[in-house]
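Here the complex is missing one protein chain, while the rest keep their positions.
Right, chain A next:
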Amino acid sequence: MGNARLHTGHRRGWISLIFLVALGTAALGASWFAPYGYQQQDPRAMLLPPGWSHLMGTDLLGRDLFSRMLYGARLSLSIGLSTALISVLIGTVYGAVSGYVGGRTDNVLMRWVEVVYSLPDLLLIILISVLIGRGAIGILLALSLVSWVTVARVIRGEVLKICTQEYIVAARAAGAPHRVILFRHILPNTAGPLLVTVIYRIPAAILAESTLSFIGLGVPPPFSSWGTLANDGWAAMKFYPHLIIFPAAMIFATILAFNSLGESARERLDPGRTGTRRG
């Protein structure tokens, strides 16, 4: 029974991975795959429903939605991936230092993390993006500056756990310097939980970015992420539902795929932390 559930979990993980790789390829090759230009307007083909010449229909200005979705995938995915990467860089260092040094340093560092963690993430992201400007880079930085605290919490917890292990005590007794203990003995052992956390940070960033864009505080034109497209579609939803259905469905499918991938990675790499026990 438990085994069967585990296997369906892994099958879901594989399906998600294949979906995401296909999506990533499509996004990378957007300029080859897209049948029309990204800004190419056609006044004779405005607000067309999905059909053979326009797979997902066209928008108010006669731009091909399928092509815009492909370019949007490029922006949405790269924001998700880069945010995850930056948060890992900041979060790992911060969490490792906090957990390893301990004592008062740990208290002070973690106090700050708790404050950021307890405030509404979107509130902070919006405030930071007001400060550094709302370009694609500004949004990316704002997302990363909030997202890293989750990584820091996980890493600190892992480091604290590993520090009590006998091989660390042994390394310390053998006179290994802190640098060696931290980088050779502790950090490599956090790889599993770290990877799982990273996978979960990606959909979180994609979600936050598309939400920001949907409420009109995201990347400004001419950029358009899936969230921007959904926001455009929202205005015309009543009469031209295809304009919101495709972006919304893609955002949902992508976040779902990343979450499933994260779950199956967690089952495999970090079994102790599996939140829901399998019956």
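In this text, a residue touches a chain if its C-beta (ideal position, glycine included) is under 8 Å from a C-beta of that chain, and two chains touch if they have at least 3 such contacts; residues count from 1.
In this text, contacts and distances are computed from a predicted model.
For the omitted chain of this complex, the UniProt record lists the protein as "ABC transporter permease", which is one of "ATP synthase subunit b", "ATP-binding cassette domain-containing protein", "ABC transporter permease" or "Protein translocase subunit SecD". Considering the whole complex, the residue from A:V108, A:V130 or A:A170 that touches the absent chain is A:V130.
Across A:L28, A:M237 or A:L269, the single residue that touches the chain missing here is A:M237.
Touching the chain that is not shown, out of A:I162, A:I199 or A:A248: A:A248 (per the contact rule at the top).
Residues of chain A in contact with the chain left out of this view: 1, 5, 115, 117-123, 126-127, 130-131, 133, 203, 207, 210-211, 214-217, 230, 234, 237-238, 241, 244, 248, 251-252, 255-256, 259-260, 275-279.
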